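Complex shown without one protein chain; remaining protein chains in place.
As written, the chains take the letters A, B and C, and residue 1 is the first residue of each chain.
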Amino acid sequence: MTRTSLERVEARLGDPVMSAALVAEHGLSPEEWERILELMGREPTFTELGVFSAMWSEHCGYKNSRPLLRMLPTEGPAVVQGPGENAGVIDVGGGWGVAFKIESHNHPSAVEPYQGAATGSGGILRDVFTMGARPVAIFDSLHFGSLDSPQSRYLFDGVVRGVGDYGNCVGVPTVGGEAIFDPAYEKNPLINVMCIGVLPLERLIRGEAEGVGNPVMAVGARTGRDGIHGATFASEELDEEAVDSRPQVQVGDPFTEKLLLEASLELIERDLLIGIQDMGAAGLTSSGTEMAARSGSGIDLDVAYLPVREEGMTPYEMLLSESQERMLLVAKPEHERAVREVLERWDLQAATIGRVTDDGMFRVREDGVVRVEIPVKPLVDDCPTYVREGAMSPATAEARAVDLRPYSSFATDGEVEAALGTLLDSPSVASRRWIYEQYDTTVQTNTLEGPGSDAAVLRLPAEGRALAAATDGNGRHTWLDPRTGGRAAVAEAARNVACSGARPLAVTNCLNFGSPLRPEVYFQLAGAVEGMGEACRALRTPVTGGNVSLYNETGAQPVYPTPVIGMLGVIEDLERRVPSAFQREDDEIWVAGRTRDEIGGSEYLAACHGLVAGRPPAVDLGEAAALVDFLVEGAADGAFASAHDGSDGGLAVALAECAVGAAGGPLGCTVDLDAAPAGANVSAAGRWFGESHSRVVLTCRPGAGERIAAHGRRHGVPVARVGTVGGPGSPCRLTGAGHAIAPAAAELARIYEEAIPLRMSEEAGITS
Amino acid sequence: MTAGMKVGIVRFPGSNCDADVYRAVTEGLGESATYLWHKSTDLEGVDVVVLPGGFSYGDYLRAGAIARFSPIMGEVIDFARAGGLTLGICNGFQVLCEAHLLPGALVRNRHLRFRCHDVGLRVENAATPFTTAYSEGDLLHIPIAHGEGQFVAEAATLDELEAEDRVIFRYVDRRGEATDAANPNGSARNIAGIMNHEGNILGLMPHPERHSLAVLGNTDGLAVFQSLLASVLRARGCRSDPPRAEAPEFAVGAVAGASS
Amino acid sequence: MSRVWSVDVRVTPREGILDPAGETIRRALGNLGYEGVHSVRAGRLIRLEVEADGPEAARASTEKMCEQLIANPIIEDYVVRVREG
Partner (left out) sequence: MSRVWSVDVRVTPREGILDPAGETIRRALGNLGYEGVHSVRAGRLIRLEVEADGPEAARASTEKMCEQLIANPIIEDYVVRVREG
């Protein structure tokens, strides 16, 4: 299959003729078209146009985000593999690495929630096991419209089933995530899935295509017409027509995925491969060209050898199909046969469809006739990028200027208690048990702390060590102040991980935004990325990869700008991990970190007053870093019986969560909120429900508080004893800012546990 | 022959709790285990065969239906019919029913959802090769993880199971009562695990192997494997001194799944 | 006059939509020695007893149920048949 000089690229009979309209339909601008003509030195064939369209889509080419992403730090002592590979890899000690990445599947899930979510999980699992890592955990970060809307309930139910069924079947536990509900996500829900895998570092493999003549093999499911142009689809706004466009819908097959997983790990373990990559977005096109680009080589494929599911498929379709559960691999030539044997043993299809070349070309033939010949390097790396002008939207400016004083105090104690009830009943705060009990959380027997705690904790193969991970984001805060929102996502994720006792090490991120062509969205994107970069630097948690999902809007209404952070950390001694909830009656309750008068953007304003307004709580990065050090060292020293991060709903909700989450059933407490460290002039609402950053609720054995105080002094973190854990059956007595309430812990637990199940009681997966 | 026990764990395509059983046997119990490939027809002289959990063949058609025809199953059926100790967990239980080695069937959970959480289990019969290390009436705390775990059978079959003490585990609440609320999937008579008439084949939906390692904080399931070891040793004529497990502590309130 | 009609809804995966269950069953049948099974599609059969004024009314009402709830038109086709009452 080497090229002879007589060959030339031939258009296919019946290909549509090139026209400005056709180019536009492919999502390419006139300037991009000019660029293509220039680098090709001729007009591309229709098939080639399809290739450019996919590779230069936002999804693959990061047209609008690449310049911004340069603001993120990507290097650090733990980073073994930074951005640019299927997944990032960090060193977790003892010769072990952890591969992890997050991916969005927003648009497919808006059209078909079950399959959209399932195939999203499938894709991210493949990204991880193609690094040679065995997937050990899945996280799902979900943002939906209000559960009062039937459409949102339908989408949410389908997505939870889809995430669950896929991971459950493959045998990877789903151990954490987020679930946020706000009308801003009504028609365009966000479904981000993070996968984490573990590998012996010496077995790390990359998506490379090296060695002239080496066989390129397509493995796994047959290629069908599903999902053609999914990458382009993901790079457009959702409109009613898109919802009606069926071909994008792909069906997941977790059974085949499980076989692929086992077979791939066996191939890698036996050292039979040069490189391997998932055929994800833009299918064969992106996997083939990216593998060649990483190695500076070329690839020569003949689609006639590609196993297909349907008859009469064109090269265009075969190159752009996003059929699931497929991989591209480059075998070591002397092992081609062994590779086939392994795949056969796992009942998987494998076909050699081409060879690695050294001419730097992505060449695709149809039965020998060349249909595509594009230089790999510019195709992959020279996608045009855009730096745009951003500006804050008038709506944001207006919301920030709202006077919050009318909402800052309470007339009666009853009002405070009602607000606490409303918050615990808010699906964004309430127990996620309804979600995570549909997920297998304990398969693989590594789960030390599953969902329900601030971070999931999994044991690592390296003796005595554990991994902690969490996902976090806050669209509302980011909408009100993008830079603060970007910082907040990183700071909160780090805090969650540190609460478990782990040292945060690295992050992956998913940027879910509207159309970057809107100045207000570009402003949000640029600000959020800047904030994330600052926080990652301050917390020494470099970014190892991620995903950008733009054009999340319907009917000209962008979703809240929502950066989601997946944070990983390591606990040196798993016996020293710290649970989130209260442990025992009579334990001392402490609060670390300063409460300020910050109710802007809070869940309290949204749930109790229907208001998204004000300035979100500031993120002081010095404080955030000091708190993380305080938590990690305190945990290693055994100073804490429990640690829980305050976030949505503020201190009062954090305390209630500690009370209702106790392992043996709800425990009461007696707490004086006024005793917590605080800045000047904190309003009543700020004390109870404000969401100031860098605060945690801690407990310790009676009399052991001095150690908390000592760690606080050492790290300059203000700490104070605020109360005592009560017994089962005792109320949660909370006082503060002149108010006192004493709801029964069991009653708070009831509200908290029933919020989502009651709203979802009619959904029952009829079509599955 | 070694002094201990060798457990054969069948790997069907789609099995995903095979490694967990392996760890329970090797790390939890300190015995040896080996994987048996579904295309093989050699049981390699194992003392016990375990059909592990997972989604064999994706659970397409019906859970366990296709796996039941794997080449290895011919050997497993002969082994079991000849009295060999055979344990089916979750998907393995479904396979055993499909293979008619155990009566009844496992259908979709009553509420139509997959469920994973710890359940309360009561040991109904401690005089079986799978349960001698427990005492009758022990309350255990073991995870379930299934979408099709509702045990159904004809009334006559259920009566026979009860009459012959072949219901080995039942779903119970924290007080040890087999209430409807404690039944996570709608199983007939709260049945979580049953045995064949001859007493050498056990199928159960909960996962004892997931609670067999001390590092995970709960070892309520380990006694299933300890019991098997004792049975193997006894059958071999070794001194039978079954390692008696500590009576598992039943955490009040933890049954409904409020784990950690 | 209103009476009860037996109505069958046959739901099948749409053309071109992957049907992993059907494909897995096909392979299993092959392994069991059933030759000549060219394809298998796995669908659903929903059998309703519907009160209506006539078979046409029963069908029309069931079609609406399919659109709204019983089938997922994005990935499934369906056919409604009123069985002889």
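Methods note: a contact is a pair of C-beta atoms (placed from the backbone, for glycine too) under 8 Å apart; a residue touches a chain by one contact, two chains touch by 3 or more.
None of these values were measured; they are calculated from a predicted model.
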item	value
Sole contact to the chain not displayed, among B:Ile77, B:Ala105 or B:Leu216	B:Ala105
Where the missing chain touches chain B, by residue	61-62, 65-66, 69, 98, 104-105, 107-112, 152-154, 186
Sites on chain C contacted by the missing partner chain, in the whole complex	2, 4, 8, 10-12, 22, 25, 28-29, 32, 34-52, 61, 64-65, 68-70
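One rule holds in what follows: only the chains that are shown with their structure count from here on.
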item	value
Chain B and chain C, separation of their C-alpha mean positions in angstrom	36
Chain A residues counted as touching two or more neighbouring chains	253, 255-256, 347
Per-residue multi-chain contacts in chain B, two or more chains	57-58, 60
